[in-house]
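The complex is shown incomplete by one protein chain, all other protein chains being positioned as in the whole.
And now, chain A:
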């Protein structure tokens, strides 16, 4: 890998001395060539073969599919496949920047840079080139194609340079509204340029989706700020006075638009010129003709990837290319693998929009029926193509929401077994009544595993023992071990089969704990275990995951076991708990000091305002009657909190699964209608339950009269004043599924009320599932609200004394997490921007002013702002 670039060629005589080994030459060093060499090395082929790979690009093989990510990741070296060790294996040589220029079939040699390299077997993996339509001005400076890292690097440098020079956004146009064209449009957007996509066909992505799907896609991406023109042919590109791209004209009176940059993404053509020169057969529309072993007319020459014309066509996706690479690797080692057909099903995210297309997406089968669900407002279009009896799935198109893809793709050719529309409605991944996938349906197309194979594994047929969990099913069948997109379906098959066998499917928290959250809570409470590692060692397996770790952290915190950042607990928290602030979209945090009951003094308001002014924070009043301060960098959090704590504030736990706020109206203190002191009660409740860790966030509200100005019935616990005392309601929430709280107890004294809320909250904390609000908990707990009432008020389980004691511990042990953190230099360590450069703030943060405050820059604004100062200099 550290070759002198001026002398990259190996000594030919070196190769001749390796007479003991056969010589394989690979022309082309793209993704498919890389997979071929990888497969050969994995299988020990280098004992028999030396491998010489010629690639004309200066880089080792890289991930071309992820090309667009180079716009954001900024470093092409990050795209390189593997860690480079493949090219240091004995007998394997990568000739970078060396184009093979000829093949001599008689002599069995390849010529490159004036030298000849003998081969015993030759693989053509030259891929495709980007096709540019023959229009006037297509070579004007400012015209680009979109194929290699260098193409993308040049496009980026050009756009950045323009952006720095022009005092308006750069205007880009992409010719071609297919997959690659939309990627290119996304790339232009990422660079802060305006983009227009021009498609010749009447709709976008005509190869993958139908007209209605294309229309939906268009609507979504237009909302993202991309202009779209369909059914439009580009006639010419005109230069401006500087001689670079200035405008483009459309055919048939389509007018013209001003543009600065044009990207051609109008398709690819196989690079089959070497094969043509030596007289190999070529497919009808290009590509080297091969049989199902990827062998060309010449038995010692193979073709793989996009250059191969096989099974009647060329294959422009990496998946079939990889399959061909595996076939050739097998053949070179004496196997008899064949390539019969590739799966052209695709699921992609373009500009953040899900698009999937599979099977007979265009309903080409005679008599086929189409079942369509479209939600133009929500930007969703789904279509299933069914057989003429509406029973068998033939294919489909999903735009905007492709979640059902993993379940549907393996069903192609099988009976759906239920009303097909059930698959299309929102959240319709699992239709009511369930489906049974036929045994022969392919579930994992990467490793070719059928539904039947998975069922056999679960039943233990042909395996050492029955596989009763996802891990062992994967281990036995290899299903889901490559791309993993089929795992939800594998899990479903596993559960179905276990249920059928009468084995109870568990309510296990995750693969590390076989118990539910409520059971785990009891284990922790009863055993006195106070660390995750001890708990997982005694009652679980492995090292934990993103599900069980925060759950255990929450349980431990609910049991008042110490600071959330103490020792091991810190690694259990999710990111917000971890730094005790709420992460926002740009990676900075918001800070929310507690303002109990929403009551704040003028001095307090001024102090908060001063903090915001000192640190340049954006301020907004929240729905919970407090003030949110946005835009705090992680390294600023301690200083911000120092100032807030000095002014008498404490953490508002806006980041935690814990009590958020107790909202109140002004009550009898000022209001002419108020019958009780709602503010006083709200403050007392908020101070009592602050910091209580729970399965989900908890909100309370207190209204001073039946007019309910505090909206208490929209809270987990709502208190409404009566002439005689307080009514308490439970199980309300706003959000995605709003619920009104239900009446729990009436006319309580303040003392009775507090006891009821104490017990209600703690019983919820102990028995609810993870991320279950009180409303959902009341619905699922056996006996519902009546059961909870009997536990809390009539002590039907005899646990009231225990609950009361636990709440007393909570109230007694409460300490402000932020004050405790500031007093502990160890905990402060994590609040730095960079471990090796703590004084450098994150250089990627960019802000603009709006209405007198700052907010994160949009991608367009970013590109302009950043390009202005750090313009790339091209060598």
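Here, contacts are C-beta pairs under 8 Å (C-beta built on N, C-alpha and C of every residue); 3 or more make two chains touch, one makes a residue touch a chain; residues count from 1.
Here is the rule we go by: contacts and distances are computed from a predicted model.
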{"item": "\"Nitrite reductase small subunit NirD\", \"ABC transporter ATP-binding protein\", \"Phenylacetate-CoA oxygenase, PaaI subunit\" or \"1,2-phenylacetyl-CoA epoxidase, subunit B\" - which is the UniProt name of the missing chain", "value": "\"Nitrite reductase small subunit NirD\""}
{"item": "Omitted-chain contact residue, chosen from A:543, A:620 or A:813", "value": "A:543"}
{"item": "Sole contact to the chain not displayed, among A:228, A:579 or A:806", "value": "A:579"}
{"item": "Those residues of chain A which, in the complete complex, touch the missing chain", "value": "58-59, 63, 65-66, 69, 72-73, 75-79, 83, 149-150, 153, 348-349, 470-471, 474, 483-485, 511-512, 542-546, 549-550, 570-572, 574-575, 578-579, 583, 585-587, 634, 829-830, 832-837, 840, 842, 844, 859, 874-875"}
